[in-house]
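Subset of chains shown; positions unchanged.
As written, the chain order gives the labels A and B, with residue 1 at the start of each chain.
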């Protein structure tokens, strides 16, 4: 794919959300194909979860995205897909890894969207691959249960907020789900939702630091609830934590079926996005500290700090491991 | 919403049509939600009319549009929605009012598109609000009857027209109505139609004055007829009047169902758009006078002049009223 000007922010990088959408489309194609490969009841693979994703280097307009996807594990009812994105400057031939993502899909019957089908098992080259996959499967299962309980929070508007407070940068947008947002089953593509979430998170980050910003990473996202065609979705974001050079933004997606179902508005997805602020030369800039006011804001700041330190420690451990002989 | 480069004209302002589309989407969401709020038969709110809308200041790429909507009146079968658009430069924090619009919607049954349902009444804070709303309702009802009778005109091509004549700048475009243009009912969103109308009006204005042009206002638009998915629509525009610094363009939308209905081509919508010509610094430029040739063109010029003077008088009255203690 060639990146077009409409996928870019003002300075010229491609939005993280556009990359997430591409990744999800590749994952949906490969897992839908796999789940239909042995005949049986036709199905569409629906995104259940995306693992934490780091954006290693920005992608610019005019570069071609090379997306490759591989099925790395199958449980009875789910498929793990690894997607790698490389950016290639076709004029110079230079290539860079943009990011690597792990996604989980679940096959839903084309005739009955509430029926989860069985996944044909894959063959592993080595026994350890299956064991490691099983370990990842169990870990994500636990984590999904946890976020399901956390999902009750709501963002309220603030009148005349002070600069650098939570209320000052919080943002939301509303989107009416049209046919081009949806899969064959009539539900929103996970990638479409992630693109909108990144859009809101980017507005929050830009309002806070008033500079050019880019997505640095996205924490694991769980898709607990499907969103149907014709629904209205509200995507809201608020800043939860700032380090010296990064901002963490929590994003909620609430769906309101409101036309042909008697169902109340519900929380469909939530996630944490991390952004950094960049100078025109692409160097990271210091970020103004987030001013927390209420007890809840202070608690969320501390929780964000915990996630930040944990990620930092994990990355250092990986680097040390990589440096060992 | 962040404004993207594809929503902009060459100099960098956001097309009026894109803003009209956003306004209509907000209006459709709030009124569909209201009409379904008391259970009963599921319905979709269809746009019946947009009141005259002024574009107070242009919106530029990279700015965020803040759209807010409120239901201000309900009759038995219609909903009046007030939508306000603010543009916000997220890097400087500066905000400006872009425009305010009033839209009328009618709830149509999801099962039978020809059945108009009843609207749940809203509560008014003060009795005068209801009375003023009722007055606006009666006024627009009268005006709708009037335009219904005016709708017979057709635009013919002109061979080798002279510069600044009506035939010189008149333009049309054809669009095949696809699924992403349509509501859940399979009919074109009013906002999609308005965006195309603004596109044609903009081409007419640019052909006439050969400079950068922007939408200044749109007269009331009545949506008498629905347009079905799969139809071909022809949007035609011709200039009707020029003042020293503005151009009035009349736009017609004709729909041709031509596939699965035995119906003839019909006039679906018509409206007057006013454009101004801007220098690169954003200052209004003088507009070449429209050369009228036929009796019809002269009559339309005089009618346009009437509308122009009426609007001018109304605005002066409002300013005097606002200046009074």
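Basically, contacts are C-beta pairs under 8 Å (C-beta built on N, C-alpha and C of every residue); 3 or more make two chains touch, one makes a residue touch a chain.
Remember, it's a predicted structure, so these values are computed and weren't measured experimentally.
Sequence-identical chains make up the whole complex; the displayed set comprises 2, and the total in this structure is 3 copies.
Please note the rule applied: only the chains that are shown with their structure count from here on.
Each chain gets a centre from the mean of its Cα atoms; for chain A and chain B, those two points are 37 Å apart. Only residues 1-2, 4-6, 25-26, 28-29, 32-33, 36, 39, 42-44, 61-62, 64, 67, 90-93, 110, 179-180, 182, 184 of chain B touch chain A when the two sit together in their complex. Considering their complex, residues 5-6, 8-10, 171, 173-174, 176, 178-180, 199, 202-203, 206-207, 210-211, 229-230, 232, 256, 258-260, 262 of chain A touch chain B.
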